[in-house]
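This structure is in structure tokens; I'll ask about it shortly.
Every protein chain except one is present and positioned as in the full complex.
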Amino acid sequence: MSLTMAEKQAEQIRQISGSDPYKCMKCGKCSASCPSFNEMDIKPHQFVSYVVNDNIEALAESKSLWKCLGCFACVERCPRDVQPGRVVDAARQLVERQRGGDHLHAEDIPALLDDDVPQQLLVSAFRRYRR
Amino acid sequence: MQRIGVFVCHCGTNIAATVDVKKVVELVRFEPGVVHAEDYPYMCSEVGQQKIAEAIKEKQLTGVVVCSCSPRMHEATFRNCAEKAGLNPYMVEVANIREHCSWIHKDMEEATKKAVILARAAIAKVNLNTPLQAGESPVVKRALVIGGGIAGIQTAIDIAEAGYKVDIVEKTPSIGGRMSQLDKTFPTLDCSSCILTPKMVEVSTHPNITIHTYSEVDKVSGFVGNFTVDIKKKARSVDLDKCTGCGVCQQKCPMKKVPNEFNRELNTRSAIYTPFAQAVPNVPVIDREHCLMFKTGKCGVCSKVCQAGAVDYEQQDEIITEKYGAIVVATGFDIIKLDKYDEYAYSQSPDVITSLELERIMNAAGPTNGHLERMSDHKPPKNMVFIQCVGSRCADHRGKSYCSKICCMYTAKHAMLIRDKYPDVNVTVFYIDVRTPGKNFDEFYRRAVEQYHVNYIKGQVGKVAPQPDGSLLVQGVDLIDNKQIVMNADMVVLAAAIEPNPDIRKIATMLTASIDTNNFLTEAHAKLRPVESPTAGIFLSGVTQGPKDIPETVSQAGAAAVKVIGLLAKDKLKTNPCTAKCDVMMCNGCSTCANVCPYGAITYEDQEVRGPGVREVRRVAQVNVALCQGCGACTGACPSGAMDLQGFSNRQLISEVDAICR
Amino acid sequence: MPMTENGEFRPLIVAFCCNWCSYAGADLAGSSRLSYPADVKIIRVPCSGRVNPMFILRAFERGADGVIICGCHPGDCHYTSGNYFARRRMTLLFSMLDYIGVENGRTRVEWVSAAEGAKFSATMNEFVEKIKSLGENVRLGDLRCKD
Partner (left out) sequence: MQGLIDRLSALLSDGTVARVLGWKKGDMPYNPEPHMFETAESLKDFVYDGFCGANLSKMMIEASKLEGKTAVCLKPCDSYSFNQLIREHRVDRENAYIIGVGCRGKLDIDKARANGIKGIEEVSGTELDGPDSVSFKTIYGDKEMSYSDLLLGRCHVCKGKEHMIYDELWGESKDTADSERFDEVKALEAMSPAERFEFFKKELSKCIRCNACRNVCPACSCRKCAFDNNNFDSQQKANVDSFEEKMFHIIRAFHVAGRCTDCGECSRVCPEGIPLHLFNRKFIKDIDELYGEFQAGKDPEAQSPLTDYTFEDCEPGIVAERSNG
């Protein structure tokens, strides 16, 4: 059985994030916790159903990917261990990898900084990807 | 050589759809000892059992193998059937070709092959079975109920009404349990103590009921029909017989700063106290941890003011030993600790409370005399937010995986009562699902919405932040509108998950009753034996078995009582004949087996042993069959193999291994 | 070597399950239709403490490729302590088998409660895979100069 592109991407997201979207009980606590909720077009609790429905294309194009601060409030508070923050993070990685580079040198970063990227996201990323 | 009959059940299509039963019948015919084999759609049915009985008689069967569902399901059925047909019931073995075969395999050839092997193992075992006779043990006509909440009270009353003696052991100074802390009850909104107090009085005055409050079960030994229990009666420091319950001691006690457990520590009590006004017995206890007399040796006020001379600082803990035929566990629940839910600011603000605290606040005998007010500044709230499923339905490390079942209903009750009494208070409920299965339950919830205009929002709260002005900022989500909501509240009420009483692990261990990963006691069968523990003689009442509301608890309490009555009504019980047995010719008398026996069933005695070329007095093991429960730990420990287990003997098990590995 | 038509190795696995927890867990796996390979054959014992090391060696000697013992979780033994004794006995026996060069994956102890049908099935699937990876058990069968 061969997977469609969309299914493959969804599977990739599941693997990168380590998250099982089927565990979601649609309580909305992620969205309730999210400090960037109002900036987002796809809301945190919706990320999960996009993965369940293999709709990664839409997720990749959404503004939300770049609005998530990576504060992990949703990861901490998710009662079902679905951890939407990690799903967003994985989607972000997927998009970045498709653009080519998956690796940056520290000295290259300042030049690449986009004014729109929230600072906290950078700090959060450093925190997670050091080593 | 045995004459074995093999009976293969189709179980409708449950077995026959995956296992070729005809083929099984054909193949087992050639097994050693088999003289008869047949199949039938439902072996457990009247007709099926008739077939077994007929074959036993016509073919003079000495052994029976039924290939059917799990022996845990129908072994007793088939053994009874054999016994009625004149065959020793222990000459029947069941090959489990449903749960362990047809239900888990899809390939017919493979499943059939496995079914034949399982049948072969059972046939090999039956070839070595010997008729066993069940012994008898007397039944002590007295029951013990652990826990004096509504579950324990109801069970005790029902058993007592049937004419049997019942003892209740309650850890706290009074019976009454959680229900005594509640203000009103859903869905009828009647006052909790108004319906509970008469029951408490009934139980305390019933001639067949003895109540041990401020007491704990310390040790349990024995078995169904004949348990011996040590009950530790903690020193109350007040003589139960002398005290008149006048309450002067509590008024005069100089130590009034003790957190009041009954009011969920929202206010304080004196060191000598009764938990609440309607307490049974209405006799205070001295909390020795806080009493000045016990801490400093200087005080003695209560003793001085007591007209009856009931205060006794010298009183000691006392252990009483009683015998019981049955034990009911009704240890109830508590709510979970909320220290892992910091986002709701429970530990930061006194105005974030649990629902059980709200019950006390709304109760006329509670810390605010029934006035709805904030615990921080005692002002009436304007906006109240209720948050559901705090710690329930959690897959993470913080909470419980189950639904606590009662929260949806009591939250609707709270919301309704508040809107009724304080119509200017806005009430918002954040919910994931509203679960209202139960008679008049959904109607009750709809009334909260339709009649009382309680604002139910589908969604959760992410954060509660105390503000400098004393209000609480609540950030939640409305999933229907797909909007984040940020609102101000004066009080936030958390529907915290319930969990079994933390003492239950210790108690279950003493009773050797199985317990699940959530600390609820396991039933003997989830559907068909819901009030019995798998451990014979142990029964379950109330939330100790799983989350339930009051009406469910009361019906289950009654059901447990019926099971107890059914047991106590018997004069004698048949004992399990599958006990250990020592071959004195082989026994070394080394005591290894006695060291591993959990029941103290093995003793040693000098006995004259006679056999081929042997006639001497030897120290050999003796098994007390009334105590032996048939675990077989001794058989594995015995170096010589002298100790064997009847019904699961070494030879039988080895022959099963051989049959499977053939 | 026992094979199916397509040349796949089908191991022979004996599972000893205690009556109170693991056998019931296996029943629950059945009633929940949680499948595991037919290679696993279950023998009911009252308690994991009933399993004599002789039974395990016997199974191996008669051609079993793997033996698994399932009992109540520590602390939950229906007979209070049987699984604790089983735990020590099996630890020492398994260590001895490993010592004489028998692959240690061929023996296993797992605590499965009556409520853990899913765990029972998962454990058996995993164990069968493990035994398949180890292949046929030759070592215990001919420990003493069969050839």
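Letters A, B and C name the chains as they come in the text, with residue numbers starting at 1 for each one.
As a working rule, a residue touches a chain if its C-beta (ideal position, glycine included) is under 8 Å from a C-beta of that chain, and two chains touch if they have at least 3 such contacts.
On a predicted model such as this, the values are computed, not experimentally measured, just so you know.
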Exercise for the section: Identify the visible chains that the left-out chain touches across the whole complex. Expected result: B, C
Practice task
Among B:50, B:133 or B:595, choose the residue that contacts the chain missing from this document, as touch is defined above.
Solution key: B:595
Fill in the blank from the handout: Out of B:81, B:637 or B:660, only one touches the absent chain, namely B:637
Practice task
Name every residue on chain B in touch with the hidden partner chain.
Solution key: 583, 585-592, 595-596, 604, 616, 619, 637, 639-642, 644, 649-651, 654-655, 658
Problem - Where the missing chain touches chain C, by residue - result: 52-54, 57-58, 61, 74-75, 81, 84-85, 87-105, 107-109, 139-146
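As a convention for this text, only the chains that are shown with their structure count from here on.
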Exercise for the section: Select the category (line, ring, star, complete, other) that matches the graph of chains linked by touching. Expected result: line
Problem - Centre-to-centre distance between chain C and chain A (centres being mean Cα positions), rounded to whole Å - result: 43
Exercise for the section: Just give me the whole-number Å value for how far the CA centre of chain B lies from that of chain C. Expected result: 30
Handout entry: Residues of chain A touching at least two other chains
Key = none
Handout entry: Junction residues of chain B - those touching two or more other chains
Key = none
Problem - Interface residues, chain C side, partner chain B - complex - result: 12, 14, 19-21, 23-24, 26-27, 29-31, 33-36, 38, 41-47, 49-55, 58-59, 62-64, 72, 75-82, 85-86, 89, 113-115, 121
Problem - Sites on chain B touched by chain A in the complex - result: 343, 389, 393-396, 398-399, 430, 432, 458-463, 475-477, 479, 482, 484
Handout entry: Residues of chain A that touch chain B when the two form their complex
Key = 23, 25-34, 37-38, 43, 45, 73-74, 76-81
